[in-house]
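Only one protein chain is missing; all other protein chains are in place.
Chains: A, B, C, D and E, in written order; residue numbering restarts at 1 for each.
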Amino acid sequence: MSSTLLEQGLELMLFGMGTVFVFLTLLIVVTGWMSSLAQRLEPPPAAPLARKRRGAPESQPSPAVVAAMTAAIHEYRKDSRH
Amino acid sequence: MSSTLLEQGLELMLFGMGTVFVFLTLLIVVTGWMSSLAQRLEPPPAAPLARKRRGAPESQPSPAVVAAMTAAIHEYRKDSRH
Amino acid sequence: MSSTLLEQGLELMLFGMGTVFVFLTLLIVVTGWMSSLAQRLEPPPAAPLARKRRGAPESQPSPAVVAAMTAAIHEYRKDSRH
Amino acid sequence: MENLLRLWQDSGLANMAPGQAVMMGVCLLLLYLAINKGFEPLLLVPIGFGGILANIPAAGLAYSAVENAIWAANPDVLTALASSLGMGDWSLPKEILTAYTQAPAELHRAAIDTAVNAGYANGMLYNFYEVAIGSSVAPLVIFMGVGAMTDFGPLLANPKTLFLGAAAQFGIFATVLGAVGLTALGWMDFSIADAAAIGIIGGADGPTAIYVASLLAPDLLGAIAVAAYSYMALVPLIQPPIVRALTTEAERKIEMVQLRAVGKREKIFFPLLLLVLVALLLPDAAPLLGMFCFGNLMRECGVVDRLSDTAQNALINITTIFLGLSVGSKLSADKFLDLNTLGILLLGVVAFSIGTAAGVLMAKAMNRFSKQAINPLIGSAGVSAVPMAARVSNKMGLEANP
Amino acid sequence: MENLLRLWQDSGLANMAPGQAVMMGVCLLLLYLAINKGFEPLLLVPIGFGGILANIPAAGLAYSAVENAIWAANPDVLTALASSLGMGDWSLPKEILTAYTQAPAELHRAAIDTAVNAGYANGMLYNFYEVAIGSSVAPLVIFMGVGAMTDFGPLLANPKTLFLGAAAQFGIFATVLGAVGLTALGWMDFSIADAAAIGIIGGADGPTAIYVASLLAPDLLGAIAVAAYSYMALVPLIQPPIVRALTTEAERKIEMVQLRAVGKREKIFFPLLLLVLVALLLPDAAPLLGMFCFGNLMRECGVVDRLSDTAQNALINITTIFLGLSVGSKLSADKFLDLNTLGILLLGVVAFSIGTAAGVLMAKAMNRFSKQAINPLIGSAGVSAVPMAARVSNKMGLEANP
Partner (left out) sequence: MENLLRLWQDSGLANMAPGQAVMMGVCLLLLYLAINKGFEPLLLVPIGFGGILANIPAAGLAYSAVENAIWAANPDVLTALASSLGMGDWSLPKEILTAYTQAPAELHRAAIDTAVNAGYANGMLYNFYEVAIGSSVAPLVIFMGVGAMTDFGPLLANPKTLFLGAAAQFGIFATVLGAVGLTALGWMDFSIADAAAIGIIGGADGPTAIYVASLLAPDLLGAIAVAAYSYMALVPLIQPPIVRALTTEAERKIEMVQLRAVGKREKIFFPLLLLVLVALLLPDAAPLLGMFCFGNLMRECGVVDRLSDTAQNALINITTIFLGLSVGSKLSADKFLDLNTLGILLLGVVAFSIGTAAGVLMAKAMNRFSKQAINPLIGSAGVSAVPMAARVSNKMGLEANP
């Protein structure tokens, strides 16, 4: 039997926040590795780059939002496909 | 019984020209109201704006043509939907 | 009965190269006529034009490749339509 | 040698029908007029080129998969098509084509399935037509772009000039009467929907003519679009004699100035006002005028300039290319070369002339009742806001009042 | 006279439902906020205008052919529709509509055939919606364009700031709980899929919200998109009080500098790294983040600048126009005006507030464990990378630390 709506909501929250933190932790760790590797391959530039976005028409999607979203879509698809 | 083709054409002409004149009269009246309202809200600029169209690829559709066209489409649709 | 694959390949080659040479010969001849006609209508410019392609994203398709290609498509279609 | 013979037998030259050769000539003429004489080149170059493509023998670029299957005339495929359309085995190709055109959606789909299964495909131009015009999207996008290019300042300074355009629409309906008249006389064969679509030529407004024709008379779209754009380009020849006959030199010398400055706020309000009026009174015009007003609002509101720029440039240019090629697809010999096309071209020039005359007479009539004198030349321009008409009126004004 | 009467009977004014008038007012309000108050105008101008178009009475611009046939309520057509959906002869229009919405693909197609055969067609906005959002292409292209505009330099210099964004996602799931809670209380009627889609408003990320809503809750898409973009625009009102309540002035004075220069190679590797991680861990996010990473790679790799420029300009602008109009199509009165919309707007503001608070608290928590002090204002910006949130945070930082 399927769980109640509230249970589903709670499950989604736990699953979603878990996904977000796991994913971001991994991303931070791997990005750190990549950066140190890249800096060994290439001497870092002297001054920070300051390229400006020009009149962006949209907000920037954050990996975190997308991670959360994925969890939501995933939960839903699991149930809806038969 | 449906009218003859000529009668339909005449009806379309009367209906269409009627639509055009009614619509444009209303548009002129309401535009007048709007303009006087807008001018009360905002002091009019000193010199007329003279922004030029740059290399337009098309003629400008006039509200009048579109009004006439509507009458034509309307007449036709009335008959064709069953 | 249909021919063997190798015979089809050989036929395609002969037909294709024939098409390419016939087409290009005709193109060269007719282009020559056209050029001499155009030069009679219009005095040729003093210096050669040297307009440069700017950052083309693609190779330029040559009429020869397209002629060859056509032969290939044509052969295939002849067989596949029933 | 045998190969060369086969190449010849399958070549376009061996399959060329006389009508196709004639239409290639007509299209080359359109290209000549567009390139050398400056006749509305942005549309007539793609239309003319598309017309040549549509008349390439044995390529079927302007035909649907089913039409291509019918023209190929393979007996098995014809039998299969007839059966999928619920017809007898010995139906003629022409009959199958007619049945396909009039079939309800289910049989239509069945016929397409049959043709596709037999290895036939839609031609390139047919696909362009379906996407650009069949869906109506191209005229709508053109209208948005034109809206983004239009400055309603002069009109807002003197809204009464809208009436001149109204009078000019008389040309539209006179043409409708002409078309049904020719049919009543048995000289042509136009339905009332055809007549209405033909009438729009008198509005001298290309995209509107294409839009209406695509809804009411898709078979006549080629002739109507060619007539509309050609007469827009022929304004310098058609209008001056009519205007000279109906006006005095004194009238043509009337000087008009823009009456007042028009504020930003008015310009923002106007497209919304026009939209609401259309919504309330003429809902059938809502798609077309809605997109036009949307373009104009993007232009005037000042906060979405990057959208307005794209609507005026990349987007309208892309759309114009495919709109033109799609119209060209209707210039295939079997669709264009008949008596009706001749009738449409004739009715178009009549529509145009009547519209010009009505606009001029309306301006004269308004001068009787209005304090601000109106130069009747503006009335002739009022046949549409076509830039060419405005330029001709301006030139004649300069002749009269140097 | 009779003609004028008929013109009146078929006019929009005579057919206007009260809900449509209300929605036109709502859409004019959106336009006012966008144009005069600068609320995310690039989306809210097209959305507001599309909403007006969607509510034009008797035009049916936002409806499919079948819906238009149902609203026209011709008894013969209704009977035919019911029969093609396998229903009894005396089905009510509402029942037919429900059956059509839930029908399997074959019956769905049969109903469309019936409507098309009876002369009805999809409305313009319905077609725009199907192409732009129904196919998901518009949000995907927006993401590619945004990727091509995004500089990941600051993030690469200090990757730990990603955790601030993570905390902010707490708002998303709190909102999900709120939505199912309201349903459990019987006040609203949201499924778990609806709740998940509503939660995304808390991410303050317009295109993601539209993408998820189009997959999980297309009926709520209008309200969700309006809420997402409105709250993105309302950041300057919503965030400051929350931030002030949760932080000391000393914390708001913390100065952050970009820690180090970031090389070209890192910037090229990062989108590929992000893509591979998403591919391995979150395959459902692959379309959206894939296009985003692709845009970013085009930007940073330096060898396809002409593609990157087009993705940032012509392509994203064209897509934004049609995305906005398509979202507007969901603002038709019958779809937007119900209690659920009110619930969504309320839940959205709660989501936003919780996300802001969680981001600030996360920053404070990280300051306990990290050597590099983080200004909690960055945490409030972390609710999303929305430029407005960043600007507000920046302004509050300047107030604290002039």
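Points to keep in mind about this one:
Note that in this section a residue touches a chain if its C-beta (ideal position, glycine included) is under 8 Å from a C-beta of that chain, and two chains touch if they have at least 3 such contacts.
Keep in mind it's a predicted model, so treat the numbers as computed, not measured.
Taking the complete complex into account, E:Ala314 is the one of E:Val262, E:Ala314, E:Ala333 or E:Ala351 that touches the chain left out. Only one of D:Val22, D:Ala59 or D:Leu346 touches the absent chain when the whole complex is considered: D:Ala59. In the complete complex, the hidden chain is touched by one of E:Ala111, E:Met298, E:Ala333 or E:Leu377, namely E:Met298.
Where chain C meets the missing chain, the touching residues are 4-6, 8-10, 12-13, 16-17, 19-24, 26-28, 30-32, 34-35, 38-39, 41-49, 51, 53-54, 56-70, 72-77, 79-80.
Annotation for chain E: contacts to the undisplayed chain at residues 104-106, 135-137, 140, 144, 268, 272, 275-276, 279-284, 286-287, 290-291, 293-294, 297-298, 301-304, 306-307, 309-311, 313-315.
Within the complete assembly, residues 7, 10-13, 15-16, 24, 28, 31, 34-35, 38, 41-42, 45-46, 49, 52-53, 56-59, 61, 110, 112-113, 116-117, 123-124, 127, 313-314, 317-318, 320-321, 325 of chain D touch the chain that is not shown.
The rule we apply is simple: only the chains that are shown with their structure count from here on.
Each step here moves to a touching chain, and the least such steps from chain A to chain E number 1. The distance from the centre of chain A to the centre of chain D, with each centre set as the mean of the Cα atoms, comes to 50 Å.
Residues of chain A found to touch two or more other chains are 57. Of all residues in chain D, those that touch two or more other chains are 281-282, 284, 306.
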